[in-house]
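For reference, the structure I am asking about is given below.
Omission of a single protein chain aside, the complex is shown with its protein chains in their original locations.
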Amino acid sequence: MSKTVQGNFFEDFRVGQEILHATPRTVTEADATLYLALTGSRFGVHCSATMARMAGLPRPPLDDLLTFHLAFGRSVPEVSRNAVANLGYADGRFGALLYPGDTLIAASEVIGLKQNSSGTSGTVYVRTRARKDDGREILDFVRWVMVAKRDPASPTPQAVLPDLPDHVAPERLTVPPGLRPRHFDRVLSGSLYRFDSYAIGERIDHVDGMTIDEAEHRLATRLYQNPARVHFDAHLAREGRFGRCLVYGGHVLSIARSLSFNGLANVLHVVAINAGTHANPVFAGDTIYAWSEVLGKADLPHHPDLGALRLRLVATKDRPCADFPDKDGEGKYLPEVVLDFDYWGIVLR
Amino acid sequence: MSKTVQGNFFEDFRVGQEILHATPRTVTEADATLYLALTGSRFGVHCSATMARMAGLPRPPLDDLLTFHLAFGRSVPEVSRNAVANLGYADGRFGALLYPGDTLIAASEVIGLKQNSSGTSGTVYVRTRARKDDGREILDFVRWVMVAKRDPASPTPQAVLPDLPDHVAPERLTVPPGLRPRHFDRVLSGSLYRFDSYAIGERIDHVDGMTIDEAEHRLATRLYQNPARVHFDAHLAREGRFGRCLVYGGHVLSIARSLSFNGLANVLHVVAINAGTHANPVFAGDTIYAWSEVLGKADLPHHPDLGALRLRLVATKDRPCADFPDKDGEGKYLPEVVLDFDYWGIVLR
Partner (left out) sequence: MSKTVQGNFFEDFRVGQEILHATPRTVTEADATLYLALTGSRFGVHCSATMARMAGLPRPPLDDLLTFHLAFGRSVPEVSRNAVANLGYADGRFGALLYPGDTLIAASEVIGLKQNSSGTSGTVYVRTRARKDDGREILDFVRWVMVAKRDPASPTPQAVLPDLPDHVAPERLTVPPGLRPRHFDRVLSGSLYRFDSYAIGERIDHVDGMTIDEAEHRLATRLYQNPARVHFDAHLAREGRFGRCLVYGGHVLSIARSLSFNGLANVLHVVAINAGTHANPVFAGDTIYAWSEVLGKADLPHHPDLGALRLRLVATKDRPCADFPDKDGEGKYLPEVVLDFDYWGIVLR
């Protein structure tokens, strides 16, 4: 009866269900510029035609995480409007780079369902795919969210848990067409370090802190056309669990990646998302710090100028990372840890 | 003597006076993107080349209300710099769509004057016209404002009240050239509802709320180059009637239109402004909610793919709209109602 979209509840999802998401989005140079102003990113490939050309690309592509947020944002109305929590990411693979003028269209497939023991909610697993309007694949990732039930008395669906890899195998990484930084200037890029400079197990404190203002996370989240109410409606939030609006976890991720420039400036491209957890909530006024750990290294056959680093990017709030804050003795994240993101980055060799 | 523009006072206006406004503005894709980030708009025609083409347009035009704000902003230095209040709008008609690369030039004609009984101020009626620099008309609307007198002892002008229509007659609506959504995808647009789905008298609660931050309304108002001091000068405002800066009513209008996507996603184009009132002031921190009422429906001859809906868009602050907050028993707006905007929208048939 209502013409208003109220979003899906747990019992509305079926394994195998395909959802085409509304509002294809044409990106422009302005998305890149606003993203830069919101995150402080200094990665040259995304803000410099000179550096993009040195990397073999025709012009600056959009930041990979901006692409991720655009795909994610499109899926919110159908997938997570009634989400209680974003639980995790897995098996994310980036394909073609997104350039100004391209249009991104997103669709999701329900790949798993499991009702919680409480009977009031359940976990929904979706694989979200973003492609250009010419069909080229941009991004493909799995996320799972806890979604409320409309009616606790509705039947319990059979539990289906997707088989997800612990991490994306290096042989499944797609080097974007053209990326060939044979003449990359490492003074102009901001760091002399490259693939061979990094050792497995190495940890890097990214030193700087970035405080998030209310207007900033809202501008970012609207830029992605992510309409999740928890980020925008302070009137509603005052009655809620935290008493104020939550910062979109993706904005925290982007800030952390931006901070990681100081130490990882030659990680040119986020090529895969192995796993990700928003460990604790972030609110306006919190200051984000970050550190990284090298989890793995891989050669990229046929790409002698490039290597892949498996990196863990950990972000904290109001706690500098000189001592690499992580989990406590029982394996629980410290309360200051807000993000634990495991990804493959393509780095200059 | 002073080289500084102090703005016109009530006694500076003459009926028939023509004012060409400064700073023609060339719009770009960045205006569209920043508008989207400020308002959260998801209307596909304005952010998606794919959807624009499906609607028959060569590429995404700027949002109609962004166009309105640019025209309005240009008129502020001469018309409303010394305004005590913005009282209303009428007879607004949109013509050619504004595309990135176009330049908007605005001019106003004084069409009415009436001194208030207090003798310290008066109402000024202006018709503001925006055109492209090639002369094509973009927008034409009437607004009236209460403007202070410089000198209460200056003579009282003869009252002239313009003859304004209650609403724009449907036969005066201009369908923008090219708008012909024969192949419009209603999954991608975000709603299956179209002209025939809506009934006169129907009310729609747009559900979501959007809190306005100080930086956001200032960014929006500066984007429109609207220099009204009440929005920007908190030092001055602390001594004033409200003790803080007022949010530009146009920003509230844009937020409300953006919220109305949830229920009116296929209202592709705001084609006329019938009336508008900023019923109560809005300040940073207020959360805007909105509801709509269908006031009328009209066919658009020669446009079999389109219809026109006359809509009333009501916005509130800090009060959800499930019960459609409106006026009290004496016809006075409830204190939570901040906007009452009557417009014609062109909707998919």
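All chains are identified by letter, namely A and B, in their written order; residue positions are counted from 1 within each chain.
As a working rule, a residue touches a chain if its C-beta (ideal position, glycine included) is under 8 Å from a C-beta of that chain, and two chains touch if they have at least 3 such contacts.
Predicted, not measured: the structure shown is a model, and the values here were computed from it.
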Contact residue for the chain not shown (choose from B:Arg180, B:Arg229 or B:His303): B:Arg229
Hidden partner chain, residues of chain A it touches: 28-30, 32-34, 36-40, 42, 44, 47-51, 60, 187-191, 193, 197-198, 204-211, 213-216, 219, 262-265, 285, 287, 318, 320
Absent chain, residues of chain B that touch it: 2-6, 20, 22-26, 28-31, 33-34, 77, 101, 103, 105, 133, 213-216, 218-220, 222-223, 225, 227, 229, 232-236, 245
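Note that only the chains that are shown with their structure count from here on.
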Inter-centroid spacing, chain B versus chain A (mean Cα positions, whole Å): 36
